[in-house]
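In this view, the complex is presented without one of its protein chains, the others remaining in place.
Note that the chains are named A and B in the order they appear, and that numbering of residues resets to 1 at the start of each chain.
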Amino acid sequence: MSIIQTRGVTKVYNPDKIPVHALRGVDLDIEAGEFTAIVGPSGSGKTTLLNIIGGLDRPSDGAVSVGGTAINDLNDNQLIDFRKDNIGFVFQAYNLIPVLTAQENVEFVMLLQKRSPEERQQRSQELMAAVGLEDQINKRPAEMSGGQQQRVAVARALAPKPTFILADEPTANLDSASTNNLLDIMARLNKEEGVTFVFSTHDQRVIDRARRVVTLDDGQIISDEVRGE
Amino acid sequence: MLTTIAWRNIWRARTRSAVVIGAIILGIWALIFMISFTTGFVQSYVDNAIATSIGHLQVHQDSFREEPKLAFHFTTQDDQLQQLSNLEGVAGTAPRTLVSAMIGSSRSTRGVQIRGVDPAAEIVVSSLDKHIIDGGYFPEKGKNPILVSEALVKKLKIKLRSKVVLTFQDKELNITAGAFRVVGIFNTGNKPFDEGNVFVRRADINRILGEPQMAHELSFLLDQPQRMAAVQEEVQAILPDLLVEDYRQVAPDLQLYEGQIQTSATIFIVIIMLALLFGIINTMLMAVLERYRELGMLMAVGMNKLRVFGMIVLETLYLAVLALIPGLTLGWLTVYLLADSGIDLSAFSGGLSQFGLAQIVYPQLQSGFYLQLAISVGITALIGAIYPAWRAIRLRPVEAIRKI
Partner (left out) sequence: MLLTLAWRNIWRNKRRTLITVASVAFAVFFAVAMQSIQKGVWNHMLDNVVNFYYGYAQVQQSEYWEEQSLDRALTYTLQLTADLEAVPGVQGMAPRIESFALAAGAAQTHGVMVIGVDPDAEHQLTALRDRVTAGEYWSASSVGALITDGVAERLEVGLGDTIVLLSQGYRGVNAAGKYEVEGLLHFASPELNKRMVYLPRPTAEQFFGAEGLATSVALDIDSKEEVPAVLAALQQSIDTTELAVKGWQEMIPDLVEAKELDAASNNLVLMILYLIITFGVFGTILMMTRERSYEFGVLIGIGMHRWQLSAIVWLEIVLLGLLGVLVGALISFPLVYYFAVNPIDLSVMGEEAVQTYEKFGMEPVLPAAVDSGIFITQAIIVFVITTLLALYPWLKIRSLQPISAMREG
């Protein structure tokens, strides 16, 4: 079974005044181990779709299940716990806690999950190594480059061993070198560790490396292309 | 233009502006309330002391003021008293014979000061008759009547019409005694005074002392207090050998209290203004720091440092003015409303009477104080603006624009 499954998902903003139809019935299945980019012009609904898949927003209609759980049936607090344990987030920018060091940022979600200090310590070091930042663990976000920050964000997203990682325009604020570096890391994690990635992006560099590209326009999927390696 | 920008800026972060304005309003209101309360409190004490015991002016023999001995007395003549009472601005003149004595009932004894008074004159000067709570004032006739306070009545276990014995030294220094009958019981609200003083007719005590016209004290109540200094001179001219003093000289503590009003007002103002200063600096600093980019842009397009500085100062002043208007109004209204009804402190009546203070305080405030307050707030705002404004002009436009 697909780890992400949406059926007839619609989203209407402002339903009382001037309705804006952000999504008009999206059916999407994403399998474990995919490396999928969701693309489309501004206003196409890709961020809305990502928010709904990530449990940050609720659909106006339709059903969303993640790892077999119908997340639209969860209440707010259940949803928060669900996100914490099942979904890793990488946002556009500034998404690290500025007063914590890189390693502490990675540990943070595990702390919320009440993991033991030894486990947190061990896993955060592994993850920092996996994103190639084992020598930066005690730096604070402000002392790191944007690319390094995003790599820490990936490490943090991986920390709770989520079902998949959702990345909203992860390269939007990065230069080419940093972008390639980040994509290399994500591709390797995808291939070697089998981590599922879902991006929203309109960065061609990211689209070129995706193995499946879902294109959205005006709230509907207009193409779904699966590429080989 | 500068004023328009400044004015609009303070409405940009409404909640933040509202917090500072609220703090200043509260500060102003609290100051007006506290100081009007203090003024009312002290003034009632001073007025009460003048009206019930001291009077505006007092006359004694020089040496009596240093040492209240029986021998340091003077002699009164009726026509002279009349002349003194007729001086312009004088409401009344009351001569008193003051003797340290022991009062004894069949049950107990206490030490007191006998105040021998002329009944009619005393009514005018100290309103003694108004403080009678049981029995009556001195009768026309009847032998040796005495007025005793409610506090003393309890201690001596006596009641109306009880007989008490006053024991004291006469002028030959012999111990002598006289029997008096309680005709009235008084309560002035000043416990130490009440416990330590009894009133008899001056004629009675003078007869026992063997000096019909003697007095130790002349107390004047004025109906035109503003003529106090002039009356003092006129009285001195009529009684050249005696010491004429106003109430401030008689009871220096009263003057001290009157001075205390200004002192405590100043202390209150400084404390509250310091407290407000923190809030103002904090707020304006935030206003500057979060507008880094915008200020940089303004400076880049050619607004000079002086103007930027002026704009920040102006914004601060606007906040102060916006707070001053409702704050002063609210304070004035509070004083206005409370000036009639007063604030009832009778829950503390025991403690208040211990120090001779009134139970109901009528807040009052000199009008000059509102101006003093407005200036203080203005100065505080100016001081509070300096640091944020200085931060603003230290900005380098290029950096400011780059910084998001």
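What we mean here is this: contacts are C-beta pairs under 8 Å (C-beta built on N, C-alpha and C of every residue); 3 or more make two chains touch, one makes a residue touch a chain.
In this text, all values refer to a predicted model and were calculated from it rather than measured experimentally.
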| item | value |
| --- | --- |
| Option from B:Ile5, B:Val19, B:Met228 or B:Leu242 whose C-beta touches the chain left out | B:Val19 |
| Residue of B:Asn48, B:Gln80 or B:Ser100 touching the missing chain in the full complex | B:Ser100 |
| Touch with the omitted chain, as defined above, among B:Arg12, B:Lys130 or B:Lys157 | B:Lys157 |
| Missing-partner contacts on chain A, residue numbers | 51, 54, 56-57, 77, 80-81, 83-85, 87, 89, 91, 94-95, 97-100, 104, 107-109, 111-112, 156-157, 160 |
| Contact footprint on chain B, counting only the chain that is left out | 15-16, 19-20, 22-23, 26-27, 30, 34, 69, 100-102, 104, 106-112, 154-155, 157, 167-169, 173, 175, 191, 252-253, 255-256, 268, 271-272, 274-276, 278-279, 281-283, 285-286, 290, 345, 348, 350-355 |
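Here is the rule we go by: only the chains that are shown with their structure count from here on.
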| item | value |
| --- | --- |
| Chain A and chain B, separation of their C-alpha mean positions in angstrom | 73 |
